[in-house]
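With one protein chain held back, the other chains of the complex are shown just where they sit.
Letters A, B, C, D and E name the chains as they come in the text, with residue numbers starting at 1 for each one.
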Amino acid sequence: MSDKPAKYCKESRAVKALMVLPPDTNHYGTMFGGKVMAYIDDIAAIAATRHARTSVVTASTDSVDFLHPIRAGQSVCLEAFVIWTHRAAVEVFVKVVSEDMLSGERTVCATSFVTFVAMDVNGEKQMVPGVIPETELEKLFFDGAADRAKKRLEKREQSKALAKRFGTDKLWPSG
Amino acid sequence: MSDKPAKYCKESRAVKALMVLPPDTNHYGTMFGGKVMAYIDDIAAIAATRHARTSVVTASTDSVDFLHPIRAGQSVCLEAFVIWTHRAAVEVFVKVVSEDMLSGERTVCATSFVTFVAMDVNGEKQMVPGVIPETELEKLFFDGAADRAKKRLEKREQSKALAKRFGTDKLWPSG
Amino acid sequence: MSDKPAKYCKESRAVKALMVLPPDTNHYGTMFGGKVMAYIDDIAAIAATRHARTSVVTASTDSVDFLHPIRAGQSVCLEAFVIWTHRAAVEVFVKVVSEDMLSGERTVCATSFVTFVAMDVNGEKQMVPGVIPETELEKLFFDGAADRAKKRLEKREQSKALAKRFGTDKLWPSG
Amino acid sequence: MSDKPAKYCKESRAVKALMVLPPDTNHYGTMFGGKVMAYIDDIAAIAATRHARTSVVTASTDSVDFLHPIRAGQSVCLEAFVIWTHRAAVEVFVKVVSEDMLSGERTVCATSFVTFVAMDVNGEKQMVPGVIPETELEKLFFDGAADRAKKRLEKREQSKALAKRFGTDKLWPSG
Amino acid sequence: MSDKPAKYCKESRAVKALMVLPPDTNHYGTMFGGKVMAYIDDIAAIAATRHARTSVVTASTDSVDFLHPIRAGQSVCLEAFVIWTHRAAVEVFVKVVSEDMLSGERTVCATSFVTFVAMDVNGEKQMVPGVIPETELEKLFFDGAADRAKKRLEKREQSKALAKRFGTDKLWPSG
Partner (left out) sequence: MSDKPAKYCKESRAVKALMVLPPDTNHYGTMFGGKVMAYIDDIAAIAATRHARTSVVTASTDSVDFLHPIRAGQSVCLEAFVIWTHRAAVEVFVKVVSEDMLSGERTVCATSFVTFVAMDVNGEKQMVPGVIPETELEKLFFDGAADRAKKRLEKREQSKALAKRFGTDKLWPSG
């Protein structure tokens, strides 16, 4: 772990509000999943960098469940903060909340965890400060982090083995 | 299950090649994770629609592991095909392969599963055809599908419970 | 004024953080003024809609002073809240703050006032709730609002007279 | 002032016509104010560079009054030319005209003044040529330039004082 | 031919100036051919609509020769005007000129002809006004129009025959 002092979750908190416009939506008028995922990565990177104060590169994105559709004419607000770190790894929690602009009603539409690796300008991994959870939610997530990291590593090894076994040539005669 | 005849995986296969341009990359010259995720959702939706022959909406995206960085000047090629269906649910496997344009070397950079729900124009769920796996990889994925679906459902219930317990107001005094 | 109860400034507060990427910048590596203005309008519209809870259309944007350049690799955070209303008019204050991601240093780069007109779905003007300023800054801006509105109206009349006197044909033989 | 010979306004004249497409518009079908402002900055920069023949950076944008809505299906044509210079400062007038494509009717929708600072490749300020106004409009604007510059400077000092007094920390506990 | 009176070429003239930015260019710093073609189609459509005063749809784009590279940091200016019409067909000439912003030197980088079909809101073809050429260039192009139209028709028939003979299935087992 870095010898820099640990930081509170709220110190890395980053927020991004935006209007959902017709080009962001399919012909049911609901926001494309891929757009939401791109925004999740974007705001998570800001939170991770605020905590690490070095550059970061996305290592993995946990599964994203789209709990409720986000509609054109609504606004959507993404909130991200660092929930756990380990050596050069930074784990960020992201919440996606839609807002009906006429009624003001807000709905949690998706949540996800994104992990980053902190690096210096030469691409060398950098130790990052620890995390001090404060709220009930932060503590809950902090306590579950080691388990999430373990599952993520297993999953990553499976993906690597899969990539090795069923490589590019077998699936892809051309394309 | 739909009364339409089952289809082979290769019938839904969709391919998207693109050059990685500087605006797609961070200052290490590697492609943003969010960009990759948006392309994954995009090509997966084409494969799902080719299988279902109805409109589809993203239900969830499994975790994405970024196994190798994708660099500006490389091309990236995404390949997607339907690997499993159940009632109105369509599961798509996506492989992301980078190609060094000078040497021709190809590397599997990421893999993911994306699930969709098939709907008619009124948003009513539509039964979709079954899947006939042929290759070793297709059979491996097909056999693992029920287990993935079970874990996904558990994960979704956890996300919903979380959204309910730590709703919008608690985390979000303003933003 | 609307018969709906007046609201606090903080109730309409909207925040948008984003990374400044190379395509957002000129060849000095500083963010295009036009990009900043587009983001100002975007976040101001969210704040205005949160206050009015009807649709809004931009009426005017006050001058924007670019006090400090915003650089690629920094993040920029825009904050907007409604500071004054009058009948269907909604005045929003926007602050643009850059953040050096390595040092964490923040700098106010620009401030502006944007005014909107609240409308229903048929384009009819809608009375909006009043504003209750709380902080020293909010009170300062609230007290100056009537004067800003007066100057804005004079300016608008001048622009209209100018458009009438030196119309399209005189300046524009073709194009 | 530069020792390069003064130039006519028409020498820096720049024109940009474009179709207004659905993604450029809100759900009333009228063009976003932020889009218009981004185009104003873009065409003004071309005019300023044509006059200065050095690189330029946006210093300020005067208030923009949206006199008439611009609608999807119309074309919009922006025209910009340098109206005044002072040392390294370049002031550009921009006119935004919509055109109904079926009737050919044109309407002045907005006007604005944008100021730039001319710089060499090292970011050193560069003296720019003077301006020779010819038409009635050019003379009117030229004569009013010193007064606009004075007001702009006062406004800028106010913005700076405001940024200093109500800095980043007070308004922004997080975001 | 339409019973509406014929129009001069200059009446449909449309101009679009823009800065060439890094995202528009490859790693030699020269503008992508595809970007140039998209702008050619865009400005040609404005010219065709100004002449026809109905909606238009692109029918064909003649070959585009990239005579000189366009570089980041230059501006590019596209000029389009209608040069010939026949029944519902509208032929537009487009010239693409780059400008070195420091020296002011201008270079013709590409020229092309784009043809459109004029349609009413129901997609019915609409007769369009004739064209009156005035300048030497306009007369030269006007006189060559019937020959270009004949060659274009032959080429189109070849393309259709080719599409029929080597249809989708033969080339495209999957993709």
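Keep in mind that, in the parts below, a contact is a pair of C-beta atoms (placed from the backbone, for glycine too) under 8 Å apart; a residue touches a chain by one contact, two chains touch by 3 or more.
In this text, all values refer to a predicted model and were calculated from it rather than measured experimentally.
Listed by label, the shown chains that the missing chain touches in the whole complex are A, B, D, E. When the omitted chain is restored, the residue from E:L21, E:I40 or E:A89 that touches it is E:I40. Even with one chain removed from view, subunit E keeps its contact list with that chain: residues 15, 17, 26-28, 30, 32-35, 37-42, 55, 57-67, 69, 77, 79, 95, 97, 106-108, 110-111, 114, 119, 123, 136-137, 152, 155-156, 159-160, 162-163, 166-172, 175.
Although one chain is not displayed, subunit D still touches it through residues 10-11, 13-15, 21-23, 72-73.
Seen across the whole complex, the unshown chain contacts subunit A at 22-23, 27, 174-175.
As a working rule, only the chains that are shown with their structure count from here on.
Steps from subunit C to subunit E, minimised over paths through touching chains, total 1. Legend: contact pairs of C-E compared by residue number with B-C, A-B or A-C; the interface matching in over half of them is B-C.
Centre to centre, using the average C-alpha position, subunit A and subunit D are separated by 39 Å. Note: centroid distance subunit D to subunit E, computed from Cα atoms, is 30 Å.
Distance from the subunit C centre to the subunit D centre is 17 Å, each centre being the mean of its Cα atoms. Counting partner chains per residue, subunit D shows two or more touched chains at residues 15, 17, 27, 42, 55, 175.
Checking each pair of chains for touch leaves A-B, A-C, A-D, B-C, B-E, C-D, C-E, D-E.
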